[in-house]
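Read through the structure below, which is laid out as structure tokens, and then see the notes.
In this view, the complex is presented without one of its protein chains, the others remaining in place.
So that you can tell them apart, the chains are marked A and B in the order they are listed, and the count of residues begins at 1 in each.
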Amino acid sequence: MDKYRLVIGLEVHAELKTLSKAFCSCKNEVGAIPNTLVCPVCLGLPGASPSINKRAIELTMMAGLALGANIAEEIVFERKNYFYPDLPKGYQICQLRHPIATGGVVEIAGGKRIRLNRIHLEENAGKLLHTGDGRIYVDFNRSGAPILEIVSEPDFSSSKEVVEFISTLRNILMFSGVSDCRMETGGYRFDINLSVQRTDSAELGTRIEMKNLTSFKDVEMAIDYEFQRHIEILEAGVEVSQETRGWDAEKMQTYSVRRKESENDYRHFPDTDLPTITISKEDISRVASELPESYAKRREKYFALGLTKYDVDLLMQNKYLADYFDRVNALTNEPKETANWILTEILALAKNVVDMDYDYIISSSDLALIINMLGKSQISRTNAKEVLLQVVETGKKAKFIVRELGLWGDVDNEDIEEIINALLSENPGIKADYLNSPEVVSNHIIGEVISRTNGKARAEKILEVLANIMG
Amino acid sequence: MENNLITVAEIERLAEMSALNFSDEDKERLIGEVGGIISMLDECGKIKTESKGMSRKVPLSALREDEFSVGLTSERVFVNAPSRDGDYFVVPEVNNGL
Partner (left out) sequence: MDFKFLSVLDIVDGIKTKKFSCVELTKYYLSQIEKYKDKNAVLEVFDDALERAYAVDSLVESGADLPELVGVPILIKDNIFYKGKISSSASKMLEHYVAQYSSTVVKRLLKAGVVILGRTNMDEFAMGGSCENSAFGPCKNAHNDAKVSGGSSGGSAVAVALDMCAFALGSDTGGSIRQPASYNGVVGIKPTYARVSRYGLVPFAGSLDTCGVFTRDAKDSAYIVSLIAGRDEKDSSSSDMPVDDYLACISGSIKGKKIAIVKEVQELVAQSEYKDVFKKVIAFCQEHGAIMSEVSIPEYKSVLPVYYTIAPAEATSNMNKFDGVRFGECADGETAEEINVNSRSKYLGREVKRRIMLGNFVLSSKFYNAYYQKAKDVAALIKSKFVEVLEKNDLIFMPTTFGEAFDIGAKTSDPVSMYIEDMFTVTANIIGVPAMSIPISKGRLGLPLGLQILAKHFNEKEIYNMADYLMEKGGEF
């Protein structure tokens, strides 16, 4: 048995998918020109008053429902007071005593259930750009954007569990349409509370706090680093000091951060600019009815389709990917083959980027066409891949490429109709000739169509379509 | 009027939370002033209360719809700014940032 045990609790922040900010009507958007999405409210100018975005509350409720939490009947916004150059009002509007949701649970791999303490809504701060020469450039576009905070109970005992949790949670939030959880822009980030205790003692260890980690890797390394650091301190018989520590991703180590008195006591109190909001049972059922198919249900559905755990894990790492699979599979009804194509060929073409709309690579209908042709043995696997590559390269429709490559197998009536129509427009006289001597013209057209389909169209089909066209 | 809750240490704690600097002389003065005021505030504690203080209540349906509108023009954003560079507000680095 190990001598020491890790105890970890998490606070996870995720940007909410709203059109406007939480307490003003400025656009909630990442990537705009700095300080262009601001107004007196989110700039913290005097005399402006906040106004709550209903959608932000509904999305937080939705997250709560997706995580099995209880939704409060009354919710209150409070002010958390502290000074920082990215915090324009000198306080952050957040929730402490009456959060939107309490409780809830997330099941991670191995069936361990991580209990949640609360889920609430708060506002984001602005963005600081450190020039490195002693100055900070401040952009308030993000100031006042709605963010979700999810606080776990101290249920984790390893960095691995934490990473599994934040990865599963991310999926749940994305699949419920609450947040895009964009990690590259800090839209999904973590605060870690950690302590180490002796396994042979009931006494709790001293807790340290690490704030604002933005990647799974940092989380894992920071926790492992701290675990070792604590063990070394304890082994030396010294006491661990309660403090806030930062993570230096370059040096791969943590460091002590001095906290001011104002950060040790945030002096939360109700924001009297904002009313208490009452949530009715009808509100809850309305929001629940809007909730997309849950993450867990979707996984079950995929297993029922015969996909392997490997496939499901990969597909469900991102909502865009899973949605794309659903669209293609609706046209192919070949779940395994479809999953293989998406998880090997498409992901490779996407250079393993998971946050994107895969229709930009190849439309779901074109990918379905290729898979279907392969399924009916109309093309070989090698040719199918060739078609895919050419579609991606040229941007032409799959059908066109197939024809161009002379791979057209059993041409269907639609194709024949297309060719005959083309012949008719090339030579408008044909129609009159047909009325005079149908057999001659028919033979001529059969020859043309067979030639244009590389011999793949059959004569009786051509006659049938031709008769239809000529009426 | 003095109040035993208000000591130099407490004045210093409050000053840090307030982001204010005081001379030693000011701190002494504040011990008396703030202490006196707090003694007056103690009156409240003597009153028996059962109900909790409440705030205005509003149903979820009454809140603002999620629609965005254009904010301040750039000129207005920066007009009162002490220090600006291009599209940004500028401040010196923080002591010990996170």
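Methods note: a contact is a pair of C-beta atoms (placed from the backbone, for glycine too) under 8 Å apart; a residue touches a chain by one contact, two chains touch by 3 or more.
Everything numeric here is computed off the predicted structure, so don't read it as measured data.
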| item | value |
| --- | --- |
| Selected residue (touches chain absent from view) among A:Ala14, A:Val138 or A:Ile223 | A:Val138 |
| Touch residues of chain B, complete complex, unshown partner | 1, 5-6, 10-11, 13-15, 17-22, 30, 33-34, 36-38, 40-45, 47, 49, 51-56, 64, 72, 76, 79-83, 89, 91-95 |
| Interface residues of chain A (partner: the chain not displayed) | 40, 43-52, 79, 81, 83-85, 88-91, 136, 138, 140, 260, 265, 267-269, 272-275 |
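Basically, only the chains that are shown with their structure count from here on.
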| item | value |
| --- | --- |
| Separation of mean Cα positions, chain B and chain A [Å, integer] | 38 |
| Chain A-facing residues of chain B, complex | 13, 16-17, 19, 54-61, 63-69, 71-72, 74, 77-78, 85, 87-98 |
| Chain A to chain B touching residues, read off their complex | 18-21, 24-28, 33-40, 42-43, 51-58, 74, 76, 81, 83-85, 128-130, 134-140, 211-212, 244, 246, 257-258, 260-262, 265, 267, 270, 272, 275-280, 283 |
